[in-house]
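With one protein chain held back, the other chains of the complex are shown just where they sit.
Order of writing sets the chain letters: A and B. Residues in each chain are counted from 1.
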């Protein structure tokens, strides 16, 4: 570590800090993502807990260091758990991350996301279509896949960040992170990443691990989380040719990649 | 492609068409299958969406190109979502596929499957014990595994297809597909396939991707889906000796296998 606060918030340094702290992160995520997201968290060095039932989600949010909420397979019971946990996190001053999966697809999702947004997430992570639609513009996603480019979502991301006072991350062929004032691109990854289900959902959980580590610097924490994925994804993509092998090597590399390798492989470019 | 409509419905041609179209398929499946089924769909070239809550399952069924329903871990909430989605698919003229997992095991499952059958699935895919029991005959399955041979289920499959006006696929050591008039065997695969959980459930989702691509030819679409699995399974089985490695290579091969390789490796035999 260094005395320079900017230097100490470089992705590699934050990764080292996250691994030292091994933060307990509560994830209310979807049924497709639960296993891979927990494996991604463990490999990267965090401590995941999937706790969503309304009977205990709020009590647990006060114990965990951060919370992530993903609406991928939302139902009324899970929605109650999400709201209870987000409120408890807010009252306890814990950061939380919102993943508005395909929120534009049905009226049920749209209204659920509107309620969750009102509970003031610290970070929103989505694909381009999700972020564009969340900003109130016209998106062209179908189902859970993005139909828009990240570049076309940058203005929407900034508007959303300013409106809700949060960090917004748009992930895709290259990533974009903004807090409304500062913006960066994060470059790296592999074209095989969208061929493995729920890696975006898993990244949302990793953002939770980094904001748990640096709760006062959610912008830098989000950039570091995306840089970890970009580096591990790029290194895995150099070795694997197809999605099954890629997923295995990606998990390996989340554990094996060093802080220095993250800083060397992932490119963080101010824009 | 060719002008010959039969030629153009060969499994390899249908696989190429499916990959070009990248169909959005709604899958209401079980908790064991959700992750692997989504990975199978992405690897093969389809766009899966796991949407099951009664609050939105019907609305989404009108958006998706096909629907698949699997009762593996059915509960009242999921059952409501299944019925809502199947009705919406029917009204929108979208094909849907039923996977009656272990429907003979409990009275709850039996009555749920009877209600779903009344909603007129386009295709039914099951193991031999499931298809025999669904036709009203005595099966010897235990739990989710088949206790009967595919050969012993052929007559039941034909009767079921004629009774419900649908395609019936019996999968196992070799597969059998019938619409009551035409019947084929699909040969290939690997003895390791039953050692990986939920590959049958994932195949049901793949049938959904092919009937979304060729909704007017559900027999050919079902054969093509089974041929893709037979080819990728056989190729993966030549390289892997045990179930963990097999699952990884099988996902790779679903992405890597060419249409020509499917036609060369999977044997489709009229019977």
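Some observations on this one:
The criterion applied here is as follows: contacts are C-beta pairs under 8 Å (C-beta built on N, C-alpha and C of every residue); 3 or more make two chains touch, one makes a residue touch a chain.
All of these numbers come straight from a predicted model, not from anything done at the bench.
Only one of A:128, A:156, A:231 or A:248 touches the chain withheld from this view, namely A:248. Residue in contact with the omitted chain (choice from A:31, A:79 or A:229): A:31. Mapped onto subunit A, contacts with the missing chain fall at residues 24, 31, 34-35, 38-39, 42-43, 47-53, 55-56, 59-60, 63-64, 77, 247-253, 255-256. With the whole complex as reference, residues 30-36, 72-76, 102, 105-109, 142-145, 194-198, 241-245, 247-248 of subunit B touch the missing chain.
Going forward, only the chains that are shown with their structure count from here on.
Measuring from the averaged C-alpha position of subunit A to that of subunit B gives a distance of 33 Å.
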